[in-house]
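One structure coming up, written as structure tokens, with questions to follow.
What you see is the complex with one protein chain gone and the rest in place.
Chain nomenclature is as follows: A, B and C, assigned in order of appearance, with residue numbering initiated at 1 for each chain independently.
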Amino acid sequence: MAPERTAPAPRPREEPAPRPGRVRSLLSARESPVVAALLVSLVFASFFLDMFATGRNMGFLLLSVAAIALMALPMTLIVITGEIDLSVASTLALSSATLGVLWEAGIPIETALLICLVLGAALGAFNGLLVTVFGLPSLAVTIGTMALYRGLAYVLLGDRAVASYPQDWVSGVRAPFLGIAGLPWIAVAILALAALFAVLLHATAIGRSLYDIGNNTEAARFTGVPVRRTEFWLFTLSGTVASGAGVFWTLQYGTSRADTAFGLELQVVAAVLLGGVSIFGGVGTVLGVMSGVLLLGTVRNALQLLGVSGDVLQIVTGLILIASVVGPNLVASLRRRIPVPTILRPPTHHGERP
Amino acid sequence: TTIDDAQDEGAGGPTGTSDPDAEIPEGLSVDFLPKQLNNPFFDLVNAGGAEAVEELGGEATERGATEATADSQVEYINAAGQVGSDVIVIAANDPDAVCPALDEARDGGAVIVGYDSNANCTDVFVNQSSNELIGQALVDMVDGQLGGEGEFAILSATPNATNQNAWIEEMEQILDGDEYSGLELVDTVYGNDDDLESFQEMQGLVQSHPDLDAVVSPTTVGLAAASRYVSDSEYQGELVVTGLGEPGQMREFVHDGTVEEFALWDPHDLGYLAGYTGAALQAGQITGAEGETFTAGDLGEFTFETDGELVLGPPLVFDADNIDDHDF
Amino acid sequence: MTSTTAPTGPRPEGPPSDKGTGRARPQRPVRELGVLLAVVLLVAGTWIQNPGFLSQQGVRDLFLGATVLSVLAVGQALVLITKNVDLSVGSVMGLSAFGTAALFAALPGIPVPLAMAAGIGIGALCGLANGLLVATVQVPALVVTLGTLYAYRGFGHWWADGGQINAHQMPEAFLALGGVSVLGVPLPAAVAAAVVVATGFYLARYRSGRELYAIGSDAHAARLSGISVGRRVVAAFAANGALAGLAGVLFTARYGTVDSTAGFGMELEVVAAAVVGGVAIAGGVGTVYGAALGAVLLTTITAALPIWQIDQFWHQAVVGALILSAIGLDRLLALRNARKLGGGTHGP
Partner (left out) sequence: MTQQPPPAPPPLELVRVAKSFASVRALRDMSLELRSGEIHALVGENGAGKSTLVKTIAGVHRPDSGWIRADGVPVTFARPADAQRAGVAVIHQEPTLFPDLSVAENIFIGRQPRTRLRTIDRARMRRETEEVFNRLGVPLGPDHPARGLSIADQQLVEIAKALTRRARVLVMDEPTAALSGVEAERLFTVARTLRDQGVALLFISHRFDEVFALCDRITVVRDGSFVSCDPAADLDVDTVVRRMVGRGVDTLYPKQETEPGRVLLEVEGLTRGGVFDGIGFTVRAGEIVALAGLVGAGRSEVVRALFGVDRYDAGSVRVGGARLAQGDPKAAMAAGLALVPEDRREQGLVMEASIARNATSTRRGALSRLGLLTSRAEDEACRSWGERLSLKYRRLTDPVSTLSGGNQQKVVLAKWLATGPSVLFVDEPTRGIDVGTKAEVHRLLSGLAGEGLAVVMVSSELPEVLGMADRVLVMHEGRITAELDRDEADEESVMYAATGQPPREALR
């Protein structure tokens, strides 16, 4: 019997770890850069641009991001489960076109509104059906329905536009909240909705299960999460909200046409990703996404006020998006690279030996 | 600026009184909002506009997005309004969607001039030509080249394009007349002002209408695509291609015989007139009432028609003889 | 405590009854065949509708129409197979299309092959930048290429500054490329076909090609297997960029007029083509033949719709419905295949 060379030592079972501070747990590493960037750009813009921090401009800014902010909310949930919905802008257009046709046909606007929302839910449910029941990849499905829904909008309206909406509805959607200049009521409504989504995502069992689905669908299934049903309802929700955005868009601009909001889906996705949601699912917060939406809007607005032309704006948008993912990774990898204790390391050869 | 009170409040209509002797003040800021940036046509137009503004001692700015959408145009209208622009010259992507923003900018003291493609709430509209004149020119070109007899189709821009649709409607009305009974419009397709799509639509047209004699494209992108398609296909010389195009783009096709003639107004003059009109309107020289006349710099005198509309003139027809004289 | 492991009886051997070689052959080509069948049916149906569809000119148009999208889809397939995606291809194609034309305009005497190489080089550079960002900084490709979609396009707009380069500014020899035929196939289409075959052969028969599939299948496992994942991914992106550049050059040769908007909004169509052709978004699955067939199917649909006298306003709806049925059909075939393979313990 060989003697034991080390005496048995008591092992620490659990190293007591410092509880993460309140703030740090509120802001995860992924979204804090966006929130910071938003604050910095707001401060900079108000400081250097007289016209920026006016009530009127804030109103413009909020109205211009309202539709994107709306659609970004359900998109956040969908991307967290590892799926994507590229048909939102087309859903918006189709429900706008439907509203136009219904209104022209003399249907009262309230009824027409409701019909549109129901239609949006149905369009979303169709996506959900294809993704969950038939098991098709959502990226492919929603590229298909993106074309289909946009196409149906053309079928409905063709080259016409409907612009005869009642004036009080049209100016109504732009009305300020409690008479506060620069605060359209729609922004307040979206803020309330965002709070609702945040609670749903971050403080309920359903929210937790969304992250589980995104990280490991199989494990979620084994834990009793109704994966398909959840995803189906998410797509339905996305369709409903997109059609709500369509109604809002229609009244905001006072017109319905088939080519409305063309290409907006990528802007929504960009805002969501900028907000720190992982495209692979399982990661992201509502706060981050809302900051992402506002950051893009603020930069756009500020540059427009400066008279910067559209192409530069496009470059800046792209670079912000890239920086949002590259920056944190770069910092992390630099941090990793710095301290490597080399005391015990002798000179070594690389790879193959002689 | 000091002439705000010369401008009537209450948007939209050419009302109020004009003072033909009012001076155009120095330092007017004039913002040009084309349908989209980086559109070669608008580059030429806005160059003309900038020239007029410069002559008047003002400052011209071009604002716009790289995509021709109403929502991004609204953002630029808002920005123009914010920075206190005196004149907004706009080619609307959507005649209605831009109006709330335009009205707000007008409340801030700006005057609104439409050009190329009007919105429903401009103070005045500078039309490159009247719909009647353009429709007539297009029909005349087809009629002339086909000898009054044959089938033709239209390759338009987007299905929503306001002015293209107005011209097509005008053409259809003219064609109803007896003198054009030999001409038959068999199809209208849309290439969405995209080279590739226009090209494909062109392919579709010649295949689905074997007896097609002519294609009319009332848009520069469409006409270039159609000419390019025909020039290296078996239809060259068989199929008449005409419409509205830019001489620079079309030169090659006119010289190689693909295209006999096509038409366009002078984009430079369009911008020039729009810029001048805007300044005159802001100064109170004009209000846009029917019958009002004013002198737009080098271009001479113009008279307002109904609804505050100003017409640049009939389109210019280009052919092998004159195309090399026009360098744009 | 001597023998603590499970029974040591013989495991069923010999000709394996339920698992083994018998149920082994994966039947992948079914997917490509399905798309091919769809193309053939569509062409045949349209031809019956209107014989002009397959006239000499009609065939030429079909070939040429599919060229650009096929080349783009092949490149996209390379990237998709590694479980990445490149949304910037439309912008890259636009940039190199304009770049090629601008080169002709700026240096009128420049040899045609040199300018073409420059166009492909612009694309390769853009692709390389995408690849480096994705591989070295380890960020998701969708985000990076969504960013470069905007950035490259913006750069193109800024470069072109509203300008347009027209046919008369380019040499006749270049523009004539579209008209030259090889064995009855227009030269650009022949080039595209050669690209498809060469890439397909490379992916199937070379170590580095197979490694792309391995990476897409499980990147972590690929790293453990000693595959230099980063290098391969960068190469895939660069190749995709080069192909987008080639597409840009072909685009310029064919259309003669370019401005900075060429290829706008094409990215999703390209991805759709690859997906319709059976290349999985999830990586590791699919062939470039499938991707190219998917592109041919989509362009043929666009070309056929006018002939079916389908109202213009229905076009997009029909295209959407067809994309959905293509991926649905694909799924159906895959499921039937899986059932034949047995096992299939998981739902779809």
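We adopt the following convention: a residue touches a chain if its C-beta (ideal position, glycine included) is under 8 Å from a C-beta of that chain, and two chains touch if they have at least 3 such contacts.
Since the structure is predicted, the reported quantities are computational estimates derived from the model, not experimental observations.
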item: Chains in view touching the one left out; value: A, C
item: Residue among C:95, C:222, C:247 or C:327 touching the omitted chain; value: C:222
item: Residue, one of C:120, C:135 or C:214, that touches the chain absent here; value: C:214
item: Residues in chain C touching the chain absent from view; value: 1-13, 16, 18-26, 205-207, 210-211, 213-214, 216-218, 220-228, 283-285, 342-347
item: Chain A, residues in touch with the chain not shown (by the definition above); value: 1-2, 4-6, 8-11, 13-15, 17, 20, 25, 199, 203-205, 207-209, 211-212, 215-216, 218-226, 282-283, 340-354
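Methods note: only the chains that are shown with their structure count from here on.
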item: Arrangement of touching chains [line / ring / star / complete / other]; value: complete
item: Which of A-C and A-B has more C-beta contact pairs; value: A-C
item: Averaged-CA centre spacing for the pair chain B and chain A, given as whole angstrom; value: 38
item: Centroid spacing, where centroids are CA-atom means, of chain A and chain C in whole angstrom; value: 28
item: Residues of chain C engaged with two or more neighbouring chains; value: 153-154, 157, 313
item: In chain B, residues with contacts to at least two other chains; value: 37-38, 66, 159, 190
item: Contact set on chain B toward chain C in their complex; value: 37-40, 42-43, 66, 159, 188-190, 194-196, 199-201, 203-208, 210, 224-225, 228, 232-235, 248-249, 251-253
item: Residues of chain A that touch chain C when the two form their complex; value: 86, 130, 134-137, 139-141, 143-152, 154-155, 158-159, 258, 263, 266, 269-270, 273, 278-280, 310-322, 324-326, 329-330, 333
item: Complex contact set, residues of chain C against chain B; value: 50, 52-53, 55-58, 60-61, 65, 68, 153-154, 157, 160-164, 166-168, 175, 178-179, 251, 255-262, 264, 299, 302-303, 305-307, 309, 312-313
